[in-house]
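Have a look at this one.
For this depiction, one protein chain was excluded, whereas all remaining protein chains were kept in their positions.
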Amino acid sequence: MSADTSVPRADGRLPGQLRPLRFQNHIAPHAAGSTLIEWGNTRVICGVTIEESVPRWMKDQKVTGGWITAEYSMLPYSTLDRKARDISKLKLDGRSQEIQRLIGRSLRAVLDLEKFGSRTAWIDCDVLQADGGTRTASITGACVALGLAIRKLMAEGKITENPLTPIAAVSCGVVGGRPLLDLNYLEDKDAAVDMNVVMNGNGQFIEIQAAGEETTFSDSELAELLRLSRSGVTELLKLQAAAIESGS
Amino acid sequence: MSADTSVPRADGRLPGQLRPLRFQNHIAPHAAGSTLIEWGNTRVICGVTIEESVPRWMKDQKVTGGWITAEYSMLPYSTLDRKARDISKLKLDGRSQEIQRLIGRSLRAVLDLEKFGSRTAWIDCDVLQADGGTRTASITGACVALGLAIRKLMAEGKITENPLTPIAAVSCGVVGGRPLLDLNYLEDKDAAVDMNVVMNGNGQFIEIQAAGEETTFSDSELAELLRLSRSGVTELLKLQAAAIESGS
Amino acid sequence: MSADTSVPRADGRLPGQLRPLRFQNHIAPHAAGSTLIEWGNTRVICGVTIEESVPRWMKDQKVTGGWITAEYSMLPYSTLDRKARDISKLKLDGRSQEIQRLIGRSLRAVLDLEKFGSRTAWIDCDVLQADGGTRTASITGACVALGLAIRKLMAEGKITENPLTPIAAVSCGVVGGRPLLDLNYLEDKDAAVDMNVVMNGNGQFIEIQAAGEETTFSDSELAELLRLSRSGVTELLKLQAAAIESGS
Amino acid sequence: MSADTSVPRADGRLPGQLRPLRFQNHIAPHAAGSTLIEWGNTRVICGVTIEESVPRWMKDQKVTGGWITAEYSMLPYSTLDRKARDISKLKLDGRSQEIQRLIGRSLRAVLDLEKFGSRTAWIDCDVLQADGGTRTASITGACVALGLAIRKLMAEGKITENPLTPIAAVSCGVVGGRPLLDLNYLEDKDAAVDMNVVMNGNGQFIEIQAAGEETTFSDSELAELLRLSRSGVTELLKLQAAAIESGS
Amino acid sequence: MSADTSVPRADGRLPGQLRPLRFQNHIAPHAAGSTLIEWGNTRVICGVTIEESVPRWMKDQKVTGGWITAEYSMLPYSTLDRKARDISKLKLDGRSQEIQRLIGRSLRAVLDLEKFGSRTAWIDCDVLQADGGTRTASITGACVALGLAIRKLMAEGKITENPLTPIAAVSCGVVGGRPLLDLNYLEDKDAAVDMNVVMNGNGQFIEIQAAGEETTFSDSELAELLRLSRSGVTELLKLQAAAIESGS
Partner (left out) sequence: MSADTSVPRADGRLPGQLRPLRFQNHIAPHAAGSTLIEWGNTRVICGVTIEESVPRWMKDQKVTGGWITAEYSMLPYSTLDRKARDISKLKLDGRSQEIQRLIGRSLRAVLDLEKFGSRTAWIDCDVLQADGGTRTASITGACVALGLAIRKLMAEGKITENPLTPIAAVSCGVVGGRPLLDLNYLEDKDAAVDMNVVMNGNGQFIEIQAAGEETTFSDSELAELLRLSRSGVTELLKLQAAAIESGS
């Protein structure tokens, strides 16, 4: 199986092409760092709040360094049918639970908590519009927001060395027999295989999650999807760097 | 007591002057109508979702017409100290509860539910940045978002006559002995009296909520605050009309 | 518009006439102060419990003085159709939430927390029978119960100077075009405008909440309602003073 | 071991003597039947609400006849230290859970659900003052309130034959080596054995709950406690009958 | 009335005969003590975890000695129709609540908390298969698991003297007019009277719970049921002792 690059997708993209990406920084000025990532028709507000203390269990267990924790939520008007708020059901949505654990794990893997210092970074990702890839947009946007927050902490002299290795996340999948990068909602719905990859700039993996959607997948499909992801992440990291650099 | 109009406030405004106001419509394109109201440094996302059905109790009690319901929430990064999500405490914040009831009541008073038809309008207000007046910004923004949603329903031929009488809401208060319009957070914190007024274009009241903050207030203070509010609402209604008119 | 005082209401009262009011003190002898307020057919148990400590946040933020907090609930058999307990739904009723915030705010505005000393007053209002005006009965009764509790604290030498300025609350509204004082349930259901006023003996306002019930109201209606409320509160304050004075 | 009847208890009662008992009927006039049972210093409001329908599972399983369900709660000011409301912890108190199951089971055993007809009786017991024996006071009072509700249903022609066999409940225990009837709070705290008995007028048991409080008890102690209970219940049933008969 | 011992029951047992009983110790090796009690077709996992600290309230109130607390739950596949987990309803099942309070109370009555030392014993009983008598199986099994845990603590030198007096629990009831020992599910469903007895080896009671199931019961029935229980407990205590003795 190979990605036939000559036939465009429903939205005109080539199989290995990302949707247009844009960061609108400082969308939530009370946060230490924030950005609105617009990735195709998917929009996620990523806000980072810094708390100058660490969780009680760290103090109790005398663990040094800082902490990072993530929360993910879909705003009620982000989906075509209104999504009820978690509080109205008194239960955190299972999918949200899974995604926020992924966001936290990914960033924890690349933030040097000793260098970050004895403080907590709260990562909040709120989906404003959902059109596929909200979890990868959240990680990619959160990394920018965290980068901005760290710049602020460094400017204030609270951190001396940048503790963050940039990462990006991208989805891919097999749709109609073709491996495609960066699925939108319609492609995602039809995907036989759905994969999310988190990588850094050295081509190292932080996290791979691949699932057959009511089907299975082979070694060669996996290999092709990983190849597509790698190329996508490379591009994403450049856009993130520019966004953090620009500051505003 | 009278409002000395010659001495400006800390942020340079006159006592009866509103903070700058701007609507960024269609911030959440999956909603039937949405706007980001930016009012000074207060920012609220207002989204209206339409559900083509009514609550079960209306069917059971054979109540005709439509329904409208409102929810209000502060995003975690909207405040200087991070605000924990309701779901993490399993309790809807008491203040949020009070505010969302006010939003729903205000709009219910001016939406003709028979003309609106057998459907539900969900009003969601999510505060992106809080700098005083989030409840009045929510009502004022929600009215624009609802106006946009109704335009859409009318364009689709689902509603034939506009069922909404526009309203706006504004806060005012007595700060340092002076009645002031449209308090920001710092003024609000110091206010001896705090009032929120919801009005329509005919100068009729929909709702008045006035509270002495650890103090009391007199008839004349009330009268002056109502006068300020009336002038504020008049201005707001013009800005809202322009925002709905422009569509985008 | 004016209140035609010659035509009696359905229950025979004049427009500006209160329903009969009675306090049965010490209904809950384990409380520091308690009263059963019977106001027409509305009955509310008001109990005040004193805790000789303050909330943790006051200690943490080194805030001196005492604290006061209020809870409101309708007993299941207080309404014509049984009202399910909050715990059976795991959610505090939205209306109860709003009312208990109002009770707490009103008493906080007139209790000198420094004079009250480093202790907490818990105000509990439980509706035994609901026939309109339960929130104003709660505030009016709670003020008596708090007065009794303070008398006890003073008798025990724990407080040297009375920290409480008495207040009373009353409802009024426009029914069938006529402004009426102290609405019962049937009048409340038909009211075009519904207002609750909390005042002290000097004619100063503590809180005004006025809402058009699916309609709007004018300046002159507001003025007439405020006039009625003022006269009602004057009468209520006398009855409260007598109830506290009598002790038993 | 035997009950030395010549030595009075701390409150002057003989070992087999009940505390004074009084019923104040119609305390909650919106209920179908209600009474305030005052039993020594224990006071419980018992309200019965009738719902003209049965739970869904009865309809689904085509079970005929009516249903009865009970809820028990301690009002916050009923104890010397304020008792937090269940909703503030989002958990129904374990002891309350146990007691309301006992109340429901006891009344279900003596209410002929076929004769009662296809409706639900909600039994609500709210403790106004707790001084020992609140669960037995709840059952004893609930039986009166249910009797009043049934009288009302019979007067309305909804029920033709009285479906209720009266029951009463009483506590007893071994305190300081002596079996005592109807323990107050101080006696209950010191009791080595604590027993609650529910009986009808024929001396038949509905429920026996006996527990060694950090100790054990013998056959003879059990026998003596049952003898005391039987005499107490006989007396209680007379007082209940008079209370129901009097109506008001 | 007497137990006709010549007619066997549906499962072939005599009226006073226990179902076969077996303990499979160390079913959960991470627990300090654990056993799978198989009692007829009822199976309960009993696990005891030791925590080397006591609840905060004990420290605050300077109560010395240890603590014991019990939890009971039915695994979803333990019943013929799947039993939903408590967490899916956000409510602890009322019957489970009642049972776990009974387990805790029973063991607390026979564990010398001073000798046990300043630690907490968590008793967890999880029903693997329910065929009647799960609460008595839980108490009987928990006593074995606690015995094993104490042996371990003594072997480790943490406790010097055995603080536990063994107890066992058994159910009995009147079925089809006959008093029967150790009811299985089908007998329990048909029982007119249902009783649970907790006793020690000296024939002393720890707890008696007897309930008429939609009926009542007499003194003589009670006496006969207590006789059956006593004989059952004697047998159970031997089996428990052997199980603890064997260790494995």
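Letters A, B, C, D and E name the chains as they come in the text, with residue numbers starting at 1 for each one.
Here, contacts are C-beta pairs under 8 Å (C-beta built on N, C-alpha and C of every residue); 3 or more make two chains touch, one makes a residue touch a chain.
As the structure is a prediction and not an experimental result, all values here were calculated from the model.
Trainee: Using the whole complex, pick out the displayed chains that touch the missing one.
Mentor: When the entire complex is considered, the left-out chain reaches A, E.
Trainee: Among A:Leu14, A:Met58 or A:Ile208, single out the residue that touches the unshown chain.
Mentor: A:Ile208
Trainee: Of the residues A:Ala32, A:Cys46, A:Leu75 or A:Leu92, which one touches the chain left out of the display?
Mentor: A:Leu92
Trainee: Under the stated touch rule, tell me which residues of chain A contact the chain that is not displayed.
Mentor: 90-92, 94-95, 97-98, 100-101, 105, 108-110, 200, 202-219, 222, 226
Trainee: With the missing chain put back, which residues of chain E would touch it? List them for me.
Mentor: Given the touch definition above, chain E has residues 27-31, 34, 41, 43, 45, 47-49, 51, 71, 73, 75-82, 85-88, 90-92, 122, 124, 126, 128-130 touching the missing chain.
In this text, only the chains that are shown with their structure count from here on.
Trainee: Looking at the contacts, which chains touch chain B and chain C alike?
Mentor: Neighbours common to chain B and chain C are absent.
Trainee: Taking each chain's centre as the mean of its CA atoms, how far is chain B from chain E in angstrom?
Mentor: Once rounded, the distance between the two centres reads 59 Å.
Trainee: Find the geometric centre of each of chain A and chain C from their Cα atoms only, then give the gap between the two centres in Å, rounded to an integer.
Mentor: Measuring from centre to centre gives 51 Å for this pair.
Trainee: Return the residues of chain E touching two or more other chains; collapse runs of consecutive numbers into ranges.
Mentor: 90-91
Trainee: Connecting every touching chain pair, does the picture come out as line, ring, star, complete or other?
Mentor: The chain contacts form an open line.
Trainee: If you go through all the chains, which pairs of them touch?
Mentor: So the chains that touch one another pair up as A-B, B-C, C-D, D-E.
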